[in-house]
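A short write-up of the structure that comes next.
One protein chain omitted, others in place.
Take a look at chain A:
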Amino acid sequence: MTKIIVDGVEVDVPAEYTLLQAAEAAGAEIPRFCYHERLSIAGNCRMCLVEVKGAPKPVASCAWGVRDCRPGPNGEPPEISTKSPTVKKAREGVMEFLLINHPLDCPICDQGGQCDLQDQAMAYGVDTSRFHENKRAVTDKYLGPLVRTSMNRCIHCTRCIRFSAEVAGVSDLGALWRGEDMEITSYLEKALGSELQANVADLCPVGALTHKPESYHYRPWELTKTDSVDVMDAVGSSIRVDSRGREVMRILPRVNEAVNEEWITDKTRHIVDGLRLQRLDRPFVRDNGRLRPASWQEAFATIANRVKSTSPQRIGAIVGDLAAVEEMFALKLLMQSLGVTNIDARQDGTVLSSAYGRGSYLFNTTISGIEDADAILIVGSNPRLEASLVNVRIRKRWRVAPPPIALIGEHADLTYPYEYLGAGPETLADLVSGRHSFMEKLRGAERPLIIVGQGALTRPDGLAVLSAAAGLARDVGAVNEGWNGFSILHTAASRVGALDLGLVPGEGGVTAQEMAQGGVDVLFNLGADEIEIAPGAFVVYQGTHGDRGAHRADVILPAATYTEKSGTYVNTEGRVQLANRAAFAPGEAREDWAILRALSDVLGHRLPFDSLNALRAKLYASHPHFAGIEMVQPADGAAAIQALAGIGGNLGREAFVSPVQDFYLTNPIARASGVMAECSALARELKLEAAE
């Protein structure tokens, strides 16, 4: 720790801190444009100038280390000033230079009201301009369907370039030409090829890069902000849902160091239009092969008729990927009271089960724990598509000091180099038996991390693969004191919560796949749209969008999406998070738990709660860990891998295939979104081009 005096306040900061960080530690505010704590230091905007005692001129505080400051003549701590007249004058000068070429189009600029330049010009600028020269004019660039450009406004901070090269790992953006002619663009104005590209618009301190799908739709001060959590993948990114009236206008990332840092994927951000389109806004009942609008009473009566005439062995329930813990709990209680054991939340057919202990299905290492791993093996997963922000963490780990990283599965571009071991279970078997050189690296590592994806588990030999992976983890000592390197990567937001609740077939029950293929006569489908249900069964679909599940349904109960209800979600690490209601469900659609409660009354098995709070009280009583919001309750990893490793089984020969083939269309909300459809088409094009 080093002492430094900031505006007369002495602070003790690590020597590797920059002056900017030291000033923040001392409570002094430093304006900045190019500096961003998660990107490399560029030092090119010059807005963060401070005065260092003894230095002949102001220095850029973002690029000057505390350890680079000279002490005073008698060994006093170095002294900097952030409020002196020199600093004020320097900032005013920099601001004036930045504004020479910046257009005065704030009234028609989407960044207006949320613009760093606007704010800082108010705080540190002067009120007039001394420049009468013409402003620079730059042609706008095409950067794909998500980022609108208005390059006259660009102040060349290069945050977008640094983000795409460093965090996203896709070097698409660059600065061409030089000096005043410098222009930010992609090579030949190709669309950006990253699933995190929309973050560059968030990073842009001015209005040069804005979000294209939502441009000109709102002003930031009109919006109601609700903190929530994302359900597009199992990462559970922290988001802020901004709504106006009853409509969600945009979704922004929220800083959460443990999960998403401050990035979100394009899917998380831009499914906003999917929340409006294709919505189920009233109950439907199928009559003579056609769905017709009906009242809630009618729909419930139809269901009650069928349920009462069917034996519990022929009733089943499947839970989809976007369900919150509350409605799954309500469904579980309802099915229990009906005496139904056919209940399954694993529509993709994964072999994970609560039977082997909680440690057998969590991402035990935790997402931030990836940064401590010193050898990484990925089995049957493409983390870039299945959990982009987990991939960002692996890349972050790789950038610090490349650990050995290897992959068994699809040979995809993960934005960092890795050793490609093979495509299928045979390679895993080779590795387990020590016939592979990577085994040495795993053995030699102190904190090896083995990530098992759903591509390895949603297959007939999934259990054998899981067992082999667990055996491998045991052999290389992946689970030891203070480190649990056996991690399952989920793709569905509801999955871990469902497994925590034990939503797997009970005694004599059948799995989701068996139910879908005619194992039951009455199937209650809670938003499962990724499974093909064979004709024959009477299907009750409770969901939000007119997707596959609704088309197959005999009764449709319209429900609320994750932005329209308060719900608990557990992410792949086992972190319990709360999604809050930002808007109301359209039409007659209701919150899921309330639908189930009302249905239970009609079925004659009234659920024992009348409010969400009462439901949660019951939930927390039976599953206490759900009460720990934002917390991860660690699981017993050693016991879990011991149990898994003991299962054994024969490994198949087929290659692992990632369950996420089209990143942009993985759930009903995304499939309803026009923006996602456009992105998906573009991604396909890029893929074809790359294949050529």
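Everything below uses one rule, namely that contacts are C-beta pairs under 8 Å (C-beta built on N, C-alpha and C of every residue); 3 or more make two chains touch, one makes a residue touch a chain; residues count from 1.
Simple rule for what comes next: contacts and distances are computed from a predicted model.
The listed choices are "NADH-quinone oxidoreductase subunit NuoE", "Thioredoxin reductase", "Carbon-monoxide dehydrogenase large subunit" or "Sarcosine oxidase subunit gamma"; the UniProt protein name belonging to the chain that is not shown reads "NADH-quinone oxidoreductase subunit NuoE". Of the candidate positions A:R130, A:R290 or A:R653, contact with the hidden chain is made by A:R130. Which of A:L173, A:I408, A:L457 or A:V540 touches the hidden chain is settled by the complete complex: it is A:L173.
On the side of chain A, the interface with the absent chain consists of residues 126, 128, 130, 165, 171-181, 186-188, using the contact rule stated above.
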